[in-house]
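One protein chain omitted, others in place.
And then chain A:
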């Protein structure tokens, strides 16, 4: 280093001041006369109110051969009601500065409204209409089906999306809904019509099994009166709880290459199925997974990015697939990222070395401490907006967790030691029980990957 020290005056690193108390907000829980569960949470200053709806309409309730009907139904909520055509509904929403998004996933359908508090009454009225009296007009459903069919080739061309589809196909038995794309395939989507959408709606959408979460600056808003006039008008029968099918997965260590000749990078998705948030190991698994690949200073990126420069970043994470209090739920545990084509073999070799070293030597105390400080410390930042709070509250509802789960999680994280975090990380990512999906140029990467001995290598066409 030839540069002479700059002339600034240096000071020692400052010490932290006294931490101010912060707690994950506790919602008020209630039920409307129509059976709709209501969680509300006042967040001072949050002018954009977030409203989240959970509908107990899980993907495994879709009829045989109609994968994607939950998605088309979710999208059709915003395409017209008994009061407005599709175009009018979109215009009315935008007129109150609102956004309304709906999507279907394994545990159910989620509908999210964001609207300035000044226009909350109008926004809630539109949301209530969408749920209470969706038009499901033939022509609009045809358009949504066509639109969905158009999207599929775009997803197949995207390396990250393609890898995710292949991993689900590999992990789960073919007759299990989780093995197949959430939003359906060309074969199944093509069969969906307004009759099928209406039938799915009639069977699975009703206030008695739904929850609404409302978060924002609710000072000066009569939420009870507002709900009575809007979502309170939604009627429906009651339903028997659906038994959830058990989740089984084949995590025999193996490699599947989805061939994309000429690809300049290889998309990696390395995964298996593991415990969800109801399991006692969850906090330790969060901690261990963060130490492995939660950020740029975690073990994986320290080598693959900051030492070798093979990647823009590799992350490990747990994503809940479906969850219930009886312990039948599961999460997808995965490592994901992309590496340049020529370094695919060396990058995987290093990745496995990181896993082996973790299993052999464990995490260190300073590593665990920094992870806890980050995971717990970022809570007030992470939950600054109404939407973030509403999202987590709705996740908890969807996963049948108590309303104070997130708050308790922070306490449990702080109590989790290095040994527990190590054990959880090692059992989450055992080096011989991982399914590796590589979307990349098979001609370039197959041989180097075979040489690593991380499992049998098969090649499928993109």
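Structure notes:
In this text, contacts are C-beta pairs under 8 Å (C-beta built on N, C-alpha and C of every residue); 3 or more make two chains touch, one makes a residue touch a chain; residues count from 1.
We adopt the following convention: contacts and distances are computed from a predicted model.
Per its UniProt record, the hidden chain corresponds to "Peptidase M16" from the list "Peptidase M16", "L-lactate dehydrogenase complex protein LldG", "Assimilatory nitrite reductase (NAD(P)H) large subunit" or "tRNA threonylcarbamoyladenosine biosynthesis protein TsaE".
The chain that is not drawn here is touched, among residues A:30, A:173 or A:309, by A:309. Interface note for the absent chain: among A:339, A:354 or A:449, the touching residue is A:339.
Listed residues A:26, A:225, A:376 or A:451: the one in touch with the omitted chain is A:376. The chain that is not drawn here is touched, among residues A:29, A:103 or A:143, by A:143. Along chain A, the points of touch with the absent chain fall at residues 1, 3, 5-11, 13-14, 16-22, 44-48, 78, 86-87, 90-91, 93-99, 114-116, 119, 143, 146-147, 149-151, 153-154, 156-159, 261-265, 267, 286, 290, 294-297, 302, 305-313, 315, 317-318, 338-340, 369-370, 373-382, 384-385, 462.
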